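Here the complex is missing one protein chain, while the rest keep their positions.
Per-chain residue numbering starts at 1, and chain names A, B and C are given in the order in which the chains are listed.
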Amino acid sequence: MANADCIVIQGSNMAECHPVGYQWVAEAKARGAKVIHVDPRFTRTSAVSDKHIPIRAGSDVVLLGALINYVISNDLWFKEYVGAYTNAATLVHDDYRDAEDLGGLFSGFDAGKGAYDTSSWGYAERGEGAIDEPGPGSEHGADATARAAGHSYGSGGPPLEHAEVQRDDSLQDPRTVFQIVKRHYARYTAEMVQDMCGISVADFEYLVRAITDNSGRDRTTCFAYAVGWTQHSLGAQFIRAAAILQLLLGNMGRPGGGIMALRGHASIQGSTDIPTLFNLLPGYLPMPSAGRHDSLDEYLATIGSKQQKGYWANADAYTISLLKAWWGEAANADNDWAYDYLPRLTGAHGTYETVMGMLDDEVEGYFLLGQNPAVGSAHGRMQRLAMAHLKWMVVRDLNLIESATWWKDGPEIESGELRTEDIETEVFFLPAATHVEKAGSFTQTQRLLQWRHKAVAPPGECQSELQFFFELGQRIREKLADSDDERDRPLLDLTWDYPTDKHGDPDPEAVLAEINGRHLDGPDAGAPLSAYTELRADGSTAAGCWIYTGVYADGVNHAANRKPGQEQGPAASEWGWAWPANRRILYNRASADPAGKPWSERKKYIWWDQDQGKWIGDDVPDFPVDRAPGSHPDPSVGGPEALSGDDPFIMQADGKGWLFAPKGLLDGPLPTHYEAQESPVANALYPQQQSPARLVFPRADNPSAPSAGTKGADIYPYVFTTYRLTEHHTAGGMSRWLPYLSELQPEMFCEVSPELATERGLEPYGWATIISPRSAIEAKVLVTDRMVPLKVGGHTVHQIGLPYHWGVGNNAVVSGDAANDLLGVTLDPNVQIQESKVASCDIRPGRRPRGEELLALVAEYRERAGVTMETGNAAVTNPSAEGVDPTLED
Amino acid sequence: MGQLSGPTDPTTDAHWEHNHPRKGFFTDTSICIGCKACEVACKEWNHNPQDGNLELLGSSYDNTGSLGASTWRHVAFIEQGQERITQARESGRALVNLGMPRIGPPAPDSSDPAEADTTPPDTADFRWLMSSDVCKHCTHAGCLDVCPTGALFRTEFGTVVVQDDVCNGCGTCVAGCPFGVIERRSNGTVKVATSREDQHDEHPAVPNAGIAQKCTLCYDRLVDDQTPACAKACPTTSIKFGDHDAMVETAKERVADLHAKGLTEARLYGANENDGVGGTGSVFLLLDEPEVYGLPPDPRVPTADLPTMYRRAGLAVAGMAAAAALAFLGGRA
Amino acid sequence: MVQSICPYCAVGCGQRVYVKDEKVVQIEGDPDSPISRGRLCPKGSASEQLVNSPGRQTKVLYRAPRSTEWERLDLGTAVEMIADRFIETRRRTWQQNDSEGRLLRRTMGIASLGGATLDNEENYLIKKLFTAAGAVQVENQARI
Partner (left out) sequence: MTLSEFDNLRPSGPARRRGADGKPGTRRRRENGDGSREMPMVPEAEFTSYYGRPVVKPAPWGEDVALYLFLGGVAGGSALLGLGGQLTGRPILRRNARLGALAALSLGAGALVKDLGRPERFLNMLRTFKVTSPMSVGSWILSAFGAGTALVAAAEIDRMTGCRIPLGPLRKALQAVEGPAGFEAAVFAGPLAAYTAVLLGDTATPTWNAAHEELPFVFVSSACLASAGLAMVTTPVHEAGPARKLAVLGVLGDLAAMKVMEHRMDPVAAEPLHLGKAGTMLTWSERLALGGGLGALLAGRNRAVAAASGFALLAASALTRFGVFEAGLASARDPRYTIEPQKNRLAARRAAGVSDDAITTAR
């Protein structure tokens, strides 16, 4: 990032949320790089940027689309790069129809299911028709949503049957990706940006000039985003839009380029790599689904076709090695490597579905492991009411967080909805160990594993999760030891024999070694694997997470590598260990031109050394190291062997960067602007208001505010956006208990513009009540010129900023109302992340009412707005304008 | 008695027989991101208690308020519109022009920063200033001069430090500081939530209550050749630490740099050894007038006038004696 | 002194943990880290207080159904009770096959939501144990 010439921070408040990461931006800026911050609020990041461009929350695709349009129509794209490394020249299926033609829908929308059949988005095959998706039959978008399919591609693209595609290298065929992209964004203009995002034409031109002036052979632009993008009903598409722009400008896989995800938590990357996520197994292998993955063969066929290019073609080796790691001898060729020990999915079982399952009394027991959903999850009220339905719950945390004490001092106790004496839930609070009281590895945002050594023993009864779950597993296995029930076999056959120290603490290095994997047969039996390329599908290797293979190569904990940064080169490859294979920049083959030479001396990173016959440079090449630039193997061989010398995107099924996504996304192959679930603005681009494929939950306890153009929209006239502050940590479990952090931001507040304060009579630093269809909260008012009303679609849009760190309880040093109580649950269909960055509300002066009156206030607003369960939940906004038979709508 | 005002080396003045270079901070507020890591790192290292009432102070994101007995780093937040930015740029330009008397209209000399290309940089219609304040460790330190017990002393690094075991809390130093830095610590307590489980009843007593407290420039770290906690934590190097001379040099380069970019609002604070406190050990780069940040515009160490005061007092004493004599010499009238 | 990594955000800043008499006395940035070069944000700087916070809970607490107060519970007893409930809920809510007879082999009665400050090794054991037990509703902060 320090190598970038221009850095666009959008959807992230980087200086505020990642102050230490921001040093690299500061360094780039000191060296002359331009830093532009695009954000609804003027934040601490804006304060140290060259320019802040205020944007209406949720309109990012319009802006990015307009940048794409500008780059294409002004011929500013990086032709050599785009031609060689992207799928620009690939032809798309004949049946494909763009959202431009269907009023905002792409071809294949099933209004009945509220989801796409994505088959028409595929590539045109050589010969005729589209490339079939692998595996048995075609999967419907609705089913894929249920698997949160988008999440499964964390390490690469979705599968294609093979990579023999039709191309038109002149890019002139209207069916080429390039022409489709060009047409799709033709109406995304500077004027549209002004109308929809509230960004002036001058500011847009400033931005576009900064980006295009700083892209090309010699220069690179970097985008940084965080949850400001992901927490939207089209979150994945925001990122895709930036990726398209970056591919067109040739900024991917190159130093100082790319799109940097700024993740919020110490090991949030790790917790998707080794997922505590319902839809994934370690290494982005999907959890099997009933009906789709009923046998190992079916399962493997859907992950990666043997005929596709790149490393996903070896998914069989990854899967079987995982099964061997978990079930050892019990996993053998005869029982399909214990594949049937794996439970099956039948739909979405994400955290919000789980909460609804609790409300329906389907879930009895709940573990909260360092998580505070009563404050930190969207629709906090629903979270707490759901917990009151549980039979038992285990809260493991450092402090007595609100999710552990809601039965005693939660807002619903105060409002009278719940009575402590009536709540049946058993609550176990188990104190946890801090990061210095246990050893283990975190994976940071750039996929770097770093080991923490244990400094002291945990105090009192505090325990690490490792020890707790190891012990819990042991107890459960002991209690079931005599069971002859077949269902208990997976538990009893589980490899669960980690060495422990004298306190019964399992050795985390032993776990890491299991994750890394080892040889089971042959001369090296027992020896650690050193790379995932050593994994085999014949049961001769075991590895708990294939992408981490190599972290324990030669029996050395490479995550603990600590060669001081000042003693190494810029890639610092001897500090920690980055997956895969210790690479610091992914797809870095793209940092050299098709002939293997660096694009420029200034941006040199990985290049082909003709004499040595291999790729060399500052980093580990993310490419078969001896694959010459000009080589063109027969694509039909499949796997890594099929990669051409100019296929840098080795985890994509065709080795190319995807401008157009023929597979993998459930809400459209190209990012398209839709309004948020709740928006006071009508979609000026299409009759379709919201993303048609977004996941809605029409329930009485999850009402939505009416959007622009429908009755009652003026009852919730303002947009609010939630965010965090430097001084606090998410739901506050690790900050509101610390006096030093609490005193820095002691009270919940809302940020409003002076105009809005005048309009609503809000007193500076007095109290205000913010009301959404779900709840009402109170906050101190911070009137500031950092909030600017935007002129959008002919009227003024006021945005309200709400930090979400506070919660209602008696135990923390500081407490306050929780912003997340205002939010409802609407999810991105690709990844099932909720929309929490934008929603509708009203604001008025004074504190909120207490007790039953609070509920009455919220209900009164709903009534005035005419909110029903259907409000805002139609998949298709205007069926006749979008070519959909209205009778198909539910 | 050492020198009371004007340029000097305070360490030599204090009769240290060694050659430690004087240490100091350079706080470059133009790159401060207002994260307050300095405040926390400082408290953590020095075990300073929480202070304040856990309420919004009504000053943007600043809920610390000011430097004090338990807050030795304080980050100020100032929101400004275009008018004020223009004024700041103008007042900065006026500073540049100071001491460059000209006859007639200014010569079109492009190398003169005051006349350089001053096309305003991009974010000009609004700005949010952040600045981390700290003890100035003055060359002529008012607090140190007026301390009657010798609790405050000049270290071998040229810094000013309180000896906690000597100070008797007379409070003279508080009034003696022209920057409002040093303060006597009250025995305010670490405020905790109303209901806690029994084992948390005990809270550490506030250390050093009743005595004067301020930044020590991490004297205990300096003697171990360590960087002060705030400078070490600062994510963007807005707080720099090093030899005082080098810091002043860096500061001068930085301000010249910013002027060259047309940012004439940038100015240094404390880098002039001819000022009222003989220059400060902690040098700042500010983007507006000092009072905007809560800093005095023309501080002067009160002791600089001490000789005058003693003379005047002597005169007064003489007058008093004369009056008494007169009263008696009038005889038994 | 022990080398560690800051637990707050995903930048992964290096920390040095200073220990005296089995107690953490100071946590500072690790200048050797090429990620952070010794710097820390306010949260990272407060890590020592995270460990030694006066508000930190170090004992097991239990709230019985309908009870208005916490009571103390021995750690071993608590784990035993949790294991019993785990097994019982799993048994009661077990789903072997779906309506079409396809294998499900799972329970929908047990769920977990983990923070993203857990170690990879911890997440691995959690995922492994829950998957083997057929509890599929394992989620974390990544989706929040």
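By our rule, a residue touches a chain if its C-beta (ideal position, glycine included) is under 8 Å from a C-beta of that chain, and two chains touch if they have at least 3 such contacts.
None of the values given here were measured: they were computed from a predicted structure.
Asks: Which one, B:P49, B:G176, B:P228 or B:G281, makes contact with the chain that was left out?
Replies: Considering the complete complex, B:G176 is the one touching the chain left out.
Asks: If the missing chain were put back, which residues of chain B would it touch?
Replies: On the side of chain B, residues 1, 4, 57-59, 62, 65-66, 68, 76, 78-84, 92, 95-96, 98-99, 113, 125-126, 142, 145-151, 166-172, 174-185, 209-212, 252, 255-256, 259, 264, 267-272, 274-277, 280, 286, 289-299, 302-303, 305-306, 308-310, 312-321, 323-324, 326-328, 330, 332-333 touch the unshown chain.
One rule holds in what follows: only the chains that are shown with their structure count from here on.
Asks: Report, in whole Å, the distance between the mean C-alpha point of chain B and the mean C-alpha point of chain C.
Replies: Distance between chain centres: 44 Å.
Asks: Would you please write down the residue numbers of chain C that are in contact with two or more other chains?
Replies: 27, 39-44, 46, 49, 54-59, 61, 70
Asks: What parts of chain A, by residue number, touch at least two of the other chains?
Replies: 19-20, 23, 400, 726-727, 739-741, 744, 811-813
Asks: Considering the complex alone, what residue numbers of chain A touch chain B?
Replies: Residue positions touching the partner: 15-16, 19-20, 22-23, 26, 30, 42, 44-52, 206, 400, 409, 725-727, 739-747, 749, 764-765, 780, 782, 784-786, 810-815.
Asks: What part of chain B is in contact with chain C in the complex they form?
Replies: Those residues of chain B that touch chain C are 35-37, 39-41, 44-45, 190, 192-193, 196-197, 199-200, 202-204, 229, 232-235.
Asks: Tell me, which parts of chain C touch chain B in their complex?
Replies: It comes out as residues 26-29, 38-46, 48-49, 54-59, 61, 70.
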